[in-house]
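Heads up, one of the protein chains got dropped from this complex, but the rest are sitting where they should.
After this line comes subunit A, so read on.
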Amino acid sequence: MEGCSKNGETRPQLLDLIPKEREWLVMREGERSHGSSEEKKLELRLGPPGGEDWSVAKNNNRELDHESLLSLGYFSSMANNQNNNGFSFLHQFPTKTTPQSLPVIGKESSQPCCTKVVDLQSAAEKKAFSSPAPAKNTAVPNSSQKRTAPAPVVGWPPIRSFRKNLASTSASKPATESPNKANSEKPVEPSRKKNLFVKINMDGVPIGRKVDLSAYDSYEKLSTAVDELFRGLLAAQRDSSAGGIVNKQEEEKAITGVLDGSGEYTLVYEDNEGDRMLVGDVPWHMFVSTVKRLRVLKSSEVSALSLGSSKQAKILA
């Protein structure tokens, strides 16, 4: 921060701390010392929670020390260029990273598992930490180096329960991934876990399919599923209607735009009152509760049919 008056006293202290940082890098898998906390630092670890990370780190301990010292050097010179804040926080990087390439490091450090050691240890040791409880830390399966969601922590992010549920009714994530299910109140929408198979037929394809709506939680996913279900069948139909001429160049065309009228086909459904309705108007959960069967119609024919509501004409206009 430019112009910020530096507290001269702190800097020597900060520099003093740097040699001690070696301690941080030593994997402390045992219990943490209680009592005076002056030298206690909370360790941060990168990498997914779970036993595997620990063993990897243990084996590479010596290498890591070396590499981290290199990182140290990199950072302190970088820091000098900036605001003379000599203190730079260290992460323990997985052995795959090379300290020199900053972008790579950047990606690594944006990795999720800045879950504190507290989380890992409480899982491993069953200490008297009341949060986060071990059961809640099992959610993150992804152990790749890609960006993944942070391991769920109780009460984080700090939003009220009803906001979490709000997100899960509309976002692409299924509600079951909410980590605070155990703690939070009943969700606004009861999650539908039972199978919801409905028939789906497509114009020009004599054989229908069945689709399980409980496997999806958004119209986009359903649209993708429709494409997957019928693309091959439709192409096969075209081939056969062309008189059996096998045309290898005729690739399977993707079925798109079924939700907004922009494609060759449009997705409609029959609801529990027997009306034919355009898919996509109502929230997903409401659609799922009223849909009885699905049809993929040619967009040009949609307006010709007697539909449940006049809005369809507007849609195609």
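Criterion: a contact is a pair of C-beta atoms (placed from the backbone, for glycine too) under 8 Å apart; a residue touches a chain by one contact, two chains touch by 3 or more; residues count from 1.
Definition applied: contacts and distances are computed from a predicted model.
Here one chain is missing from view; checked against "Sorting nexin", "Presenilin", "CDCA4 protein" or "F-box domain-containing protein", UniProt names that protein "F-box domain-containing protein".
One chain of the complex is left out; on subunit A, the residues touching it are 1-2, 4, 7, 10, 14, 34-42, 44, 75, 78-79, 82-83, 85, 87-89, 91, 102, 105-106, 109-110, 112, 114, 116, 118, 126-132, 147-150, 152-164, 166-167, 169-173, 177-180, 183-185, 188, 281-283, 309-311, 313-314.
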